[in-house]
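Have a look at this one before I ask anything.
Note that one protein chain is taken out, while the other chains of the complex remain in position.
Order of writing sets the labels: A, B and C. Residues in every chain begin at 1.
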Amino acid sequence: MKKLINDPADVVKEALQGVAAAHGDRLKVLTDPNVIVRADAPIEGKVGLVSGGGSGHEPMHGGFVGPGMLDAACPGEVFTSPTPDQMLEATKAVNGGAGVLHIVKNYTGDVLNFEMAADLARAEDIEVEAVVIDDDVAVQDSLYTAGRRGVGTTVLAEKICGAAAEQRRSLTDVADLCRKVNANGRSMGMALTSCTVPAAGKPTFELGPNEMEIGIGIHGEPGRERKEVVPVHEIVSMLATPIVEDLPFGSGDKVLAFVNGMGGTPLIELYIVYYELHRFLSDRGIEISRNLIGPYITSLEMQGCSITLLKLDDELTALWDAPVNTPGLRWGA
Amino acid sequence: MKKLINDPADVVKEALQGVAAAHGDRLKVLTDPNVIVRADAPIEGKVGLVSGGGSGHEPMHGGFVGPGMLDAACPGEVFTSPTPDQMLEATKAVNGGAGVLHIVKNYTGDVLNFEMAADLARAEDIEVEAVVIDDDVAVQDSLYTAGRRGVGTTVLAEKICGAAAEQRRSLTDVADLCRKVNANGRSMGMALTSCTVPAAGKPTFELGPNEMEIGIGIHGEPGRERKEVVPVHEIVSMLATPIVEDLPFGSGDKVLAFVNGMGGTPLIELYIVYYELHRFLSDRGIEISRNLIGPYITSLEMQGCSITLLKLDDELTALWDAPVNTPGLRWGA
Amino acid sequence: MSVSYSQVTDWVSAFAVAVAENKEYLTELDSAIGDADHGINMNRGMQAVVGKLGASTADDQTDIGALLKTVGMTLVSTVGGAGGPLYGTLFLQMGASAAGKPELSPQDWADALAAGVAGVQKRGKAERGDKTMLDALMPAVDKLQDALASGASFDDAVQASATAAQEGMTATIPLVAHKGRASYLGERSANHQDPGATSSWLLLRAAADTFSGNGAD
Partner (left out) sequence: MSVSYSQVTDWVSAFAVAVAENKEYLTELDSAIGDADHGINMNRGMQAVVGKLGASTADDQTDIGALLKTVGMTLVSTVGGAGGPLYGTLFLQMGASAAGKPELSPQDWADALAAGVAGVQKRGKAERGDKTMLDALMPAVDKLQDALASGASFDDAVQASATAAQEGMTATIPLVAHKGRASYLGERSANHQDPGATSSWLLLRAAADTFSGNGAD
């Protein structure tokens, strides 16, 4: 394992010290337990937005803390959901009296830890709502499973709900909006190479020199199937077809197209993916009216990409366009 | 070789089509020859800023075209300097009557092609100045060599000169400013893994499972030496020591610290690098007053990082802070 | 025959040792069907527990319930993932069941374990056969209760309980996961042993080793 780290056990701690050193002017980094908070939190009368999850997906979530997006993020160990005390601390730190929304990706660990934290926060008289994001079409939903995973739509939900919270919308409103984003967003990813959890010291999985994994999870969990690598236009079709069929997205729809890099993917390749996605959607009469291209929800050094489509209406579009000022996503400010 | 591409020969073309599809509202993408231009170019009375180089370093340079930064970028084939006809076309497209500055990284190919282009542009009565960036301390300068390579300072020069050009400073002024940035910027990089040029189909170089290359070039050219991988605090010292000693940077200096990812490096690692760099500089009384952390001048999927330090004064700081609105770098707009 | 406060401490310590020894193995199992962190997570948590218990200077070692709650709270705040809330809940509910008790009778032990496992089931909403830690824990509880009901010695009962956990663990191999990260694998999760069931077997084996033979008095 070759990484730019010191001791694997210190990865999260030292990265947070880096965040504190780099962005101390606008973010507070709490330790014991670890929380990244807007420097100006809590904001009186504003719904507080809290998310969190395992580390290794940067810039998500810590890089999305700031005006117009999250109020706080709870970084867990690498690929491990954070603990309830982190979420409780974050919830208290951002509670400006209008309640706190927990944006939770649908993984058992995230859900369970956020549940415990919400119970603890409510016991301290903080109003908490939780919305679970489950947008990954790779693994089909069923009564008997933990449900779909939460992936790319999380980034979009954090941005859009962040904008709504800045408008001082109520907790119920912002939570409903979050559910609406989740209901209109679909994602699927793929990997060309594995990632390596620092504490594990070796690749999570092995892919042959000509293999790819379609439907990969952001922790390197395997997905739908392992295949021979094919030209990217076929890969885009393998990802976009189930996405489009699932919602479904159809002719006349306007979408936000999010082409995400898994962490080790050259940006030039993501633009080729975007080119193919643009063609794929044009052929079906689906119009891309907004886009986001880059590594925003990553899996350490994994090479690969994911595609997220979010059906847009005027409300979502306006909230997407609203100013945001975070280390990871910034415009209009 | 596993990549998200179709035919290796079409990588640059299709990525540019992706750029056109994604950013057509604010960028024009010319083909034959390939140039990325601000949609509103040429701007009457503003010095035009043109840069360019091989592709594979994205977002540099194409991602830096827009208000407050470049007016046009010329993308060559992967890791291959673009051709004079591209630069001539770009120069003509951005010439608003105040002349055009070519920002050239110091590689023989870039220098020669930009020289030919400048000759051609001058023959068409366009005033052209060229500034060559040569900030890489990895390879020492000497009378007998082609000189130092141009790396991270290029990004900073494009941002800072872009801001100056927006203020309608003269070509001489902006060119002098560019030389000032170059004179005050120093960089050095390292690699944990190789990159693979799509048309070559295999890694440019091989590093053992425990080896790293110190002083790597952004095209995978070897640098100073090959070593056993060590903890990142030692790596930062190996990169920052020659940088600090070269200018030299000393106690009381304020700097912009730029921690750059080579394309395949997880962001969490770059924050650890930043943490170590912050400690390294603090120990020497050097104050980081601005920072930039992320993959901005990349080498395809190479894992590794580079550090750039730029000595700041009030002028450079103000120009750095000025609004910029490009796909790759954006604030205040 | 009963379980003393210090034996409960010994059990927790023995589990910590077993987790440390099997850290790579548990992570390996998790990388096949999950996200390669179960051993790392459990070890981080159990090391924190060991630190906590070692630092505790309470002379008053009379409340096994309080001890188990401390273990549970420590796991909840250091493990993360699914394992943290689930093992945390297991110990918290065992602690509630054993609240105030200076020692546990065989039936107290069985009741506490049953309460803990019921807590895991309630928190995680999984069923037996979902390929989770419950597949080791539930047979272990059943076997323990049955053995005690049929008059077996405590020694034999805890041994039988550990064996049932082991069988339950092994039985996860052919199963298709329906809960946790492995569930996303569908059919591909079969032919792999569940990491959580494996750590649960270590937990029950540690109990058998600590409480039986010259371990128990």
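Heads up, the rule we're going with is that a contact is a pair of C-beta atoms (placed from the backbone, for glycine too) under 8 Å apart; a residue touches a chain by one contact, two chains touch by 3 or more.
Everything numeric in this text was worked out from a predicted model, so none of it was measured.
Partner chains of the missing chain, restricted to those shown and counted over the full complex, are B. Listed residues B:Pro82, B:Gly99, B:Gly162 or B:Pro242: the one in touch with the omitted chain is B:Pro82.
Remark: the omitted chain is touched by one listed residue; of B:His61, B:Arg149, B:His278 or B:Arg330 this is B:Arg149. Among B:Ala22, B:Val47, B:Ala98 or B:Val197, only B:Val197 touches the chain that is left out of the view. Touching residues on chain B toward the chain that is not drawn are 33, 54, 76-85, 107-109, 112-113, 115-116, 138-139, 144-146, 149, 197, 199-200, 204-205, 217, 219-223.
The definition used in the following text is that only the chains that are shown with their structure count from here on.
Ranking every chain by how far its Cα centroid lies from the centroid of chain A, the top place goes to C. Taking the mean of all protein C-alpha atoms as the reference point, the chain centroid lying nearest to it belongs to A. With centres defined as mean CA coordinates, chain C is found 55 Å away from chain B. Separation between the centroids of chain A and chain C, computed from CA atoms only, is 32 Å.
Per-chain CA centroids place chain A at a distance of 29 Å from chain B.
Shared contact sites, meaning residues of chain A that touch two or more other chains, fall at 78.
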